[in-house]
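Here the complex is missing one protein chain, while the rest keep their positions.
== chain A ==
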Amino acid sequence: MAAPVGKAARGWSVLALGLRSVVPRLPGLTQVRWSRYGPEYRDPQIDKEYYRKPLAELTEEEKYEQELRKTQLIKAAPAAKTSSVFEDPMISKFTNMMMKGGNKVLARSLVTQTLEAVKRKQFEKYHAASAEEQATIERNPYTIFHQALKNCEPVIGLVPILRGGHFYQVPVPLPDRRRRFLAMKWMITECREKKHRRMLMPEKLSHELLEAFHNQGPVVKKKHDMHKMAEANRALAHYRWW
């Protein structure tokens, strides 16, 4: 019963409120990424602590929020999002990018095997090292993963802009999400293409992550190449209008 109500409400709200997305709706452009939910749908609250707070501790706004949620429409939580304490949004995004053909089971097992491989390599190094070096060796696979991807993020990117019939590569500051996406994309592409046929993905990925953690390796080199290209094209920076 909620579905027809939702659709009717959405039809009404689109007419009344007009546009609901940031990109201006031009005649030649169609929205590629859109959701079936209207703007009045609120995001689901996954956090367990939110629901565990006793009634006495809530402030006025939170009480109002909770009352409001009883009547508002709420989107369904995605299947991959859990209230587990071990959940990491970056790992989930990385798993989704590794996934091929909807095989999330395989992608997730590859990522967990990579984390395990990173951990084991670091443990071996730890036991082989002397006491002073042991303090510097990082063994947590999650910190290594985050730091490695942060080291691979480019600061500035190139965008093709059409001027006078030619496309020019213009240096442009990238938003956060684009940088994270590029880092993960480069890492995955590098590991898929530049490995030996018989080498397994977790082994190659763990090797690349450890190299990126130390600011070495092909992915960090690609980031530096991107920066150099942007530096070379800095005369075209005026073509940017935003």
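Going forward, a contact is a pair of C-beta atoms (placed from the backbone, for glycine too) under 8 Å apart; a residue touches a chain by one contact, two chains touch by 3 or more; residues count from 1.
Following the convention adopted for this analysis, contacts and distances are computed from a predicted model.
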| item | value |
| --- | --- |
| Per UniProt record, name of the chain withheld from view ["Pyruvate dehydrogenase E1 component subunit alpha", "Small ribosomal subunit protein mS29", "Serine/threonine protein phosphatase 2A regulatory subunit" or "Presenilin"] | "Small ribosomal subunit protein mS29" |
| Contacting the left-out chain in the complete assembly, out of A:Arg33, A:Lys70 or A:His127 | A:His127 |
| Given A:Glu67, A:Glu116, A:Glu133 or A:Glu231, the one touching the chain that is not displayed | A:Glu116 |
| Those residues of chain A which, in the complete complex, touch the missing chain | 84-86, 112-113, 115-116, 119-120, 123-124, 127, 139-142 |
